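One structure is given below, represented as structure tokens, and several questions about it will come after.
Apart from one protein chain that is not included, each protein chain of the complex appears where it belongs.
What follows is subunit A.
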Amino acid sequence: MSSREAILARIRAAVADAPAEEPPLPRAYRRSHLAPGADPVGLFAERVADYRATVTRTDPAGLPAALAAALTAHGARRLAVPAGFPAELLPPGAWQWHHEPLTVPELDGLDGSLTLAAVGIAVTGTLVLDAGPGHGRRALSLVPDYHLCVIRAEQIAADVPEALTRLDPARPLTFISGPSATSDIELDRVEGVHGPRTLHVIIVEPREPA
């Protein structure tokens, strides 16, 4: 008997007591922890910033300038840009935009990456990338030490349950909540280990926030 058959047989013997008909699972928890009437975009901005990431809010017209300001502030000049990132958003200036194909050592030599995201989660301050257009393959937003990510306000889901319904599990998903961090030394969180040590999120809203 193969181990597969043996394990399955052992399981069947072990749970012979299980009822064939199961009662429905209790799901009395909330679909969202966003307070009624609260602004998901504002909460998202606050919660992302709680992880010591930088957050900028802007409108479509202000986006190139916001990108330029972020890159200038960080001193990033050589950037990986994934296929599908809208060329018209790239700010004019002395930046080098590096496009795929990029080897991993090439990525390692760049200052940062500039990507879009698939979904945001307001309550947890999380970005999700799904390797779609403008996200790049997973290495692109991982290997360089700085990640500048643009998300549109309508991509921000209130909470985890809603966010999962917006995602396609067939795609490789990366949930990002702040910069790389560790709690391994005395269980105290410090930012910056192997992933990008600086995360900057730019939220694009239909109009200038009041």
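To be clear about the criterion, a contact is a pair of C-beta atoms (placed from the backbone, for glycine too) under 8 Å apart; a residue touches a chain by one contact, two chains touch by 3 or more; residues count from 1.
FYI, contacts and distances are computed from a predicted model.
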Chain not displayed: protein name in its UniProt record ("2-oxoacid:acceptor oxidoreductase subunit alpha", "Xanthine dehydrogenase", "Iron-sulfur cluster-binding protein" or "Putative ABC transporter permease protein")
"Iron-sulfur cluster-binding protein"
Sort through A:Val41, A:Ile121 or A:Ile203 and give me the one touching the missing partner chain.
A:Ile121
Hidden partner chain, residues of subunit A it touches:
2-4, 6-8, 10-15, 17-19, 22, 25-30, 33, 47, 50-51, 104-105, 108, 121, 123-126, 131, 137-139, 142-143, 160-161, 164-165, 169-196
